[in-house]
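One protein chain is absent from this view; the other protein chains keep their places.
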Amino acid sequence: MNVTVWNEYSDYQKSGKTKEIYPDGIHNEIASFLRQTGIKARTAVLDENEDGLTDEILNNTDVLIWWGHRLHDSVSDRTVERIVQRVYMGMGIIFLHSAHMSKPFKRLMGTSCTLKYREADESERLWTVNPIHPIAKDVGEYIELEKEEMYGEFFDIPKPEELVFIGWFKGGEIFRSGVTYTRGYGKIFYFQPGHETYPIYKNTAIQKIIINAVNWAVPKTIFPLPECKNSKPLEKL
Amino acid sequence: MNVTVWNEYSDYQKSGKTKEIYPDGIHNEIASFLRQTGIKARTAVLDENEDGLTDEILNNTDVLIWWGHRLHDSVSDRTVERIVQRVYMGMGIIFLHSAHMSKPFKRLMGTSCTLKYREADESERLWTVNPIHPIAKDVGEYIELEKEEMYGEFFDIPKPEELVFIGWFKGGEIFRSGVTYTRGYGKIFYFQPGHETYPIYKNTAIQKIIINAVNWAVPKTIFPLPECKNSKPLEKL
Amino acid sequence: MNVTVWNEYSDYQKSGKTKEIYPDGIHNEIASFLRQTGIKARTAVLDENEDGLTDEILNNTDVLIWWGHRLHDSVSDRTVERIVQRVYMGMGIIFLHSAHMSKPFKRLMGTSCTLKYREADESERLWTVNPIHPIAKDVGEYIELEKEEMYGEFFDIPKPEELVFIGWFKGGEIFRSGVTYTRGYGKIFYFQPGHETYPIYKNTAIQKIIINAVNWAVPKTIFPLPECKNSKPLEKL
Partner (left out) sequence: MNVTVWNEYSDYQKSGKTKEIYPDGIHNEIASFLRQTGIKARTAVLDENEDGLTDEILNNTDVLIWWGHRLHDSVSDRTVERIVQRVYMGMGIIFLHSAHMSKPFKRLMGTSCTLKYREADESERLWTVNPIHPIAKDVGEYIELEKEEMYGEFFDIPKPEELVFIGWFKGGEIFRSGVTYTRGYGKIFYFQPGHETYPIYKNTAIQKIIINAVNWAVPKTIFPLPECKNSKPLEKL
């Protein structure tokens, strides 16, 4: 299994709090804990050739993990189209936190993907509402995050195929924090935690969920790109 | 309630079989049977200003019905964006037959929307599998169509929120023929029947379904366009 | 439309706090605010003939509202079967609060319907996560309840067809508080608020939701009881 961890990794991540928490970037943090489970993980960032996601890289990616926030519009439409087509063929994709407004997520959802937010050092408790879902394996009833950016409803997403986690925020909001979809032959997981100024991806419970999600999203088969087909008559039964 | 019936209405519809069946075009046929139930229906075609769908028209449309086949790519991306935003605000939209490959449908679904097809004068029987759905009201167990283009699976759509009709084709295929979705605050119905060389929209049972779908899709409220909002702290409970 | 509001209405409701809040019982409180909207509402209680729900009453009920807590087992299996069959034929049914452990709810869900609870005067905020659902009409983003019994996950229910409300509890829990199902031709709404020692059903926002739910659950048609049918060959198409 080959995982590619993509991060916009722009200036605001290379200084200040985010730099302190993730000296090598969020992408390397995630790749690192994935590798410890034996998963082959590489990283890609926006500044690289073709936004870091050439055909060759995508063709060798089983699951793509996406972290982006301020530079969504800097990802070219061509890159988005390549990603989407690869998802249709079976590549899994995991969108983290502010990736809800990324181009590929909005493209795959078909909605505005807007939500409410507040940066106020609020605590969050993530509740498992689908305890036998593979992504919730060994997670237990809930996870506590001491500080997280609040994300609140109404979250404008299509009806989730599966709702796995609901977030409780101390300030009074709830959020559909872990949701799955299928698009074409590819599996999609959106997971809310991960604001860049808190050490969310160092939390072992969060790591477990992302590892579970990778294992859940990995395709059994890569299919040809779906296309309309003029179908010959079937032999009569 | 204001319904706009859109049709690409290009040359191939203005001659031959389609012209014979629908002398004034598919759009006028549909608008006509809608009007007989007291619904205010107007028509719009591709050749008109801004693809027939100006802001003014869309702002006065509660439900948009879409018929397109060969000229999907001639609809401008700007028009598609206007339609999609209006759906997000609450406008209902009904996609008929080959509109499965239209730009707005693919944009709202987030999938390739591809399928199998065969033009072979095959009969179809449409089965109701959700008998209490408003769109199935008074439709009965099934509808028979003497001749229809075959549409077959795998139909690459997101998991339907509601599956209302399944089509049986004499040649041996089945198809998820009537499916609903929500995107933003807008309701969506895809309905498979309606090849341009058969008098499908003259069938009163098909008309009943489209009328039901219009009544189901009409918004109770038009909402502001969804956007991300920085949310103030809630008052403490 | 005829609504029957059922309450076990046993001794613990006829004294103490519940008596103070609802001098005539929870059932009469609910029937009363329904009547103010023009809905014909009657009440029924456990002590009456056949648990208050004779065939005649059920045959004249479009929507049944159920409140029970300590006497679930006192409802006879025969009554449960009559209710369930009437739901299969199209009667709507709304289960309130502790009715999650009632016999008819468990029978219709097929799960254990268990959950976590805590009586600790905690505040609740109910969030709308499906703003265009008819049951959420005019409810707004959230409702605040100053004090409510906490109900928490894991709530062992089948995957909801529609998730309309999620509850936030001050103590740290969340709950899938408003969920819908279909069984046979009947529509079902489970709604969490309503502990008997708080004046929940006097809250106008809660009343609005219950009124909305009644209007949503009312059958368009009462069908014959579903049965297996030996089907004659269809005429050939």
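Think of it as A, B and C in the order they're written, each chain with its own count starting at 1.
We take it that contacts are C-beta pairs under 8 Å (C-beta built on N, C-alpha and C of every residue); 3 or more make two chains touch, one makes a residue touch a chain.
On a predicted model such as this, the values are computed, not experimentally measured, just so you know.
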item	value
Residue of C:Ser15, C:Thr204 or C:Asn230 in touch with the missing chain, whole complex considered	C:Asn230
Residue in contact with the excluded chain [from A:Asn28, A:Thr54 or A:Thr182]	A:Thr182
Hidden partner chain, touching residue among A:Gly25, A:Gly52, A:Gly68 or A:Gly90	A:Gly90
Residue numbers in chain A that touch the chain omitted from display	90, 123-125, 131-132, 134, 137, 144, 146, 170, 182, 185, 187, 219-221, 223, 234, 237
Interface with the unshown chain - residue positions in chain C	88, 101, 107-112, 114-118, 120, 150, 152, 154, 156, 158-159, 161, 171-173, 181-184, 225-234, 236-237
Residues in chain B touching the chain absent from view	125, 127-129, 131, 141, 152-155, 159, 162-163, 166-169, 172-174, 176
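The criterion applied here is as follows: only the chains that are shown with their structure count from here on.
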item	value
Inter-chain centre distance, chain A versus chain B - centres from mean C-alpha coordinates, in Å	32
Distance between the centres, which are taken as Cα means, of chain C and chain B, whole angstrom	35
Interface hub residues of chain B, defined as touching at least two other chains	182, 234, 237
